[in-house]
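Right, I'll just put the structure down here and ask away after.
All protein chains but one are shown at their positions in the complex.
Chain nomenclature is as follows: A, B and C, assigned in order of appearance, with residue numbering initiated at 1 for each chain independently.
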Amino acid sequence: MKQEARAPSEKRGGGQNTFSYYPGCALKSSAREYDISARLCCESLGIELRELADWTCCGASSAHATSDVLAVALPGKDLHAASEAGYPLVTACAMCFSRLKIAAHETADMATRTLAGDVSGNIVPVMHLLEVIDSRLASLVPNKGLAGLKVACFYGCLLVRPKAVAIDDAENPQVMDRLMRTIGAEPMPWAFKTECCGAGLPLARPDIVRRLSHRILLSAAAVGADCVAVACPECHANLDMHQAGMGGKHGGEVRVPVVYFTQLLGLSLGFSPYELHLDRHMVDPLPALSSKGLA
Amino acid sequence: MPSPVIPESRSPVSRFVIEHSGQNPARCYQCGKCTAGCPAAPDMDMGPRQVMRALQLGMGREVLSCNSIWVCLQCQTCSSRCPKEIDIAKVMESLRLMAILEGHPAAEKNIALFNEVFLDVVKRHGRAYELEMGALYNLRSGHPTANARILVELVAKGRLALLPPAVRGVAKVRRLFDEAEAARRRVGREVRG
Amino acid sequence: MFVCHCGTNIAGVVDIARVVEAAKRMPQVVYVSDNKYTCSDPGQGSIKNAIGEHKLDRVVVSACSPRMHEKTFRKAVAQAGLNPYMLEIANIREHDSWVHAFDKEGATAKAIELVRLAVAKVSRDAQLHARQIGLTKRALVIGGGIAGIQAALDIANSGHEVVVVEREATIGGRMAQVDKTFPTLDCSACILSPKMVELSSHPRVTLLTYAEVVSVKGFLGNFEVEIRQKARKVDHASCTGCGTCWQKCPEKVKSDFDLGLGERTAIYIPFPQAVPPKPVIDLESCRYMKYLAFTASGAEGKKPPQCRICEKLCPTGSIDWEQKDKILTEKFGAIVVATGFKTFDHSAYGEYGAGAYPDVITGLQLERMMSASGPTGGEVRRPSDGAHPKTVVFVSCVGSRDEAKGRAYCSKVCCMYIAKHAIMLKEHDPEVQSFVFYIDIRAGGKGYEEFVRRAQEEYGAIYLRGRVSKIYQEGRKLKVLGEDSLIGRPVEIDADLVVLATGIEPSTGVVDLAQRLSISYDTDRFLVEAHPKLRPVETQTDGVFLAGVCIGPKDIPETVAQGSAAAAKVAALFSQEYITTDPMTATVDLMKCTGCMLCAQVCPFKAIGSQTMRDGKVLANVNESLCKGCGLCAAACRGKAIDLRGFTNQQLLAEVTSLWQ
Partner (left out) sequence: MAVEFEPKIVGFLCNWCSYAGADMAGTSRMSYPTNIRIIRVPCSGRIDPLFVAKAFQMGADGVLIAGCHPGDCHYAEGNYHLRRRFALLRPFLDYLGIDKERFRLEWVSASEGKRFTEVVTSFTEQVRRIGPRVALGGPRAETSPAEVEAH
């Protein structure tokens, strides 16, 4: 029995279907479509997400940039709650994932753990939703639902760096590509999968965010992608919301829809674009989707 | 920029960085791979390689006043590619913390301001509240109408929560903030000490 | 007992008269004299005379360090008819008079004790006899690159037989793949081919290509080596190398020799100047082999074609499908290891595309393209579309000086070959602009710095000091992101072709070979020399020598020098009629030995084996030819069953005890 409990798939959450769910602040507000589509997908895949009671903000890049104590203490509090709940903690936000998993790493030997309540004893695994779904690819009947859709999978920084918490290779990760292939879409080979989109600077230095996001989108367009798929609300915001302000100084205008990977997965699972809130992005993905007969 | 006094490699800043980040700047052989891949380098007055160099030479003041430590996106591209396996992002983080601890004026006021506003809001509500954050930031940065177009559109698409989040554990969050602040002051005194 | 003054060197400090007096009172000492210069002819004469006159059976010389004159005095003693090992030296110069010049009293007292110590030891000296064993004057050279070729030729030319074992179908190694050589730019094939031919036609050389060393037994002068001759399926005795077979063979595969840039057939010679110029059949790609495998497996479905075209067309009937691997057992007196290197596999660099971009190539691939006999007939073309590249970017230190990729060392030759490539590209096509990203330029060597300067000053190569962070494809261009760290700014270059200077690492399988030979390798798997400065081509295992890049990165001139050096070592060894072994070896007391084999475990030279006694007990057995006399075994043996001649437990304990007499 004991050995079974230690089986790797179990640790990665592969063997069980109940998870504590940490949506993170953005998914409750500007990234609601991500939350909604994630929940729909999980439900349909038999993954039970139990929202962590009374979760609070992970501190995001601001806590990290300001105080190393706070940067661990804030996510530490949520880790503590998750440990009490006893299920692996899953989040769809790459920023939250990174903060939580790094905190879980550091709490082992940081004095701050006392601040956050002693969570070092039984820290539950911290996972990104991509990992959870990846562990279930086998049960996702390869379906040709999205045939013809060319997708540029964008992972950004936080899922693949630093190595200690990365879910995949830092230069050419495959987990989202694998999922896209399974649901019939065509993941494009491109070189900007893990470039930085500008992270938390859109208010303070929008120029940097636009410069970086613009390069990423240009490259996605250059490889002929119909859309960019993301797994982080911050990447989405930088690439989608700021698209209108790009071009000009940085070169040509670019128009590439940016969607959450859960929205594409949701389409393949039979949900309608409206159920998945695909109509709520700044750059409308519906024309591209309908031209492929997907919406 | 004043010329470095050599050898001054044991400046308090270098010492703090070594201790806090666990990284030894002396390991850096100035190959420049970090700067070459750094997305923020074009906007930095000192690329990450130069920051490492300045630390080797003990040019502590210069590093604390450069904008690089603020525009660093913590993307970790540098750390993940450094052939000497130096965690440069961690060094940037240590420098930024030291600047804050020392009360060193931030070379990028708006970035520091954003972080401050963000954390204020989280402390108040336990979670981020985008509407309030945007408004506060705009007010305090002196650009009251910045990003108005985006805000309007978000509201129109039903993608912005209008009411602040209600979290029961907010008291605990506030306590964490206070304790973290106290810990920070302690370290600050030691650093200045 | 002879006490030396060494002029005033000793006598100026130590009171010789008192030492002499004290020595006379020591038990067992029957004769004491002093000499002004003991090592001089008269001094030595006085020793010989005294031995005869006083029937001395042991001698102590109290003089300079044994490291100075032990040999001299052993000889003198031997000339007087004594066993040369019945001699001990008390070091009263280096360890006494010279270091205690200001304490004459203390120095004299110490001299007396050192003498007593030597007396205690010498009285327990046993007669030892250096053994002489015969040797096989025949050398084995493993690896047929330029290092092995040079070593083999020099040994053969000094009059000894050599067998060269080369794993591939041809000798030549990496140098055969290189187009021109820095810093003189002479054509590699032009200088290498004559040597390859000379080797293959040398009367004292046996060339075994397509062969590998399977096992090594024995020791210096008497190695027994098993060699596997892999099946070529071609009878080289009758084959004339006419070429019909490889011209007509229908099965084409990527050529390893051309590093995947060109094709060869299933029956092939690696390149036109290959030695021997006779083909082998690559069992994995040959159609007939696949056919046989298919039929043997009993699988259903369509059978692959039988082919056998080579067999039908061969004018001499040399195709031999029955040929099997053969094991040859040969005896050698010495072995030279020259297994060279391979280049680093850059798929470890995700940031450079991990090998996915066709127009990101390695330096060695560029060599093949530039070679007139290479896959592109000497034209440099982009592998993707065959276009002539105009902007070429070189990236140095790929898989070198990169701890993150597990390679901390510098590969030494790439800075030079980059400069060579930049020069040659310009000579091929004046429109080419080369950019070179480097961290430091390593150009130590005669004419090397000048060569690199020429690349920049006369051939216009632009050197940028910085390591490349990322390479990616954008349209038909490759974007190369680097920093010019001298100006302190990130730079981006749109390149047509990117050449990675992939580093050097030891050949595949070198660790297995090293273990078979009982020689060591370092953490990077380079073979370890006996002394990095003074014994650079020897190993800790007597009779096994090294040459070339298997020891560490180096260029052709250095490699050739080492080949010759290793050959000189072999020739010096072979100039002896027999090998004299040091008699100070370990010896087992079979009455005490329990057979625990602890000694065998600690022996660094694997000199201890086991022997089965008549009563069935298995006890330790020292192979004196392998034993180097370190004494590790003696210190390790719990029952004191194994001892070291010349430094026995009894002697050493007596030395200690003598200090309190």
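To be clear about the criterion, a contact is a pair of C-beta atoms (placed from the backbone, for glycine too) under 8 Å apart; a residue touches a chain by one contact, two chains touch by 3 or more.
Bear in mind the structure is a predicted one, so any value in this text is a computation, not a measurement.
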TODO: Considering the entire complex, write down the shown chains that touch the omitted one.
DONE: C
Open item on the list: Using the touch definition from the top, which of C:Arg93, C:Lys180, C:Lys470 or C:Lys569 touches the missing chain?
Closed with: C:Arg93
Task: Contact partner of the left-out chain, one of C:Ala109, C:Ala274, C:Val380 or C:Leu619 - done: C:Ala109
Task: Touch criterion as defined above, residue of C:Cys39, C:Cys187, C:Val214 or C:Met584 at the omitted chain - done: C:Met584
Open item on the list: Suppose we count only contacts with the excluded chain; which residues of subunit C make the list?
Closed with: 65-68, 91, 93-96, 98-103, 106-107, 109-110, 113-114, 117, 520, 540, 584, 602, 604-605, 628-632, 634-636, 644, 646-647, 649, 652-653, 655-657, 659-660
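Operating definition for what follows: only the chains that are shown with their structure count from here on.
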TODO: Give, as an integer number of Å, the spacing between the C-alpha centres of subunit C and subunit B.
DONE: 53
TODO: Between subunit A and subunit B, tell me the centre distance in angstrom, where each centre is the average of that chain's C-alpha atoms.
DONE: 23
TODO: Enumerate the residues of subunit B that touch no fewer than two other chains.
DONE: 42, 77
Open item on the list: Where in subunit C do residues touch two or more of the other chains?
Closed with: 351, 470
Task: Interfacial residue positions of subunit B with respect to subunit A in the complex - done: 20, 39-40, 42-43, 71, 73-77, 79-80, 87, 89, 93, 96-97, 100, 108, 110-111, 113-116, 118-119, 122, 126-130, 134, 137, 141, 146-147, 149-150, 153-154, 157-161, 165, 167-170, 172-173, 176-177, 179-181, 183-184
Open item on the list: Which stretch or stretches of subunit B touch subunit C in the complex?
Closed with: 29-38, 41-42, 47, 49-50, 77, 81-85
- [ ] Within their complex, state which residues of subunit A touch subunit B.
- [x] 25-26, 28-33, 54-57, 59-70, 73-74, 77, 112, 115-116, 157, 160-163, 170, 194-196, 198-201, 203-208, 211-212, 241-242, 244, 280-282
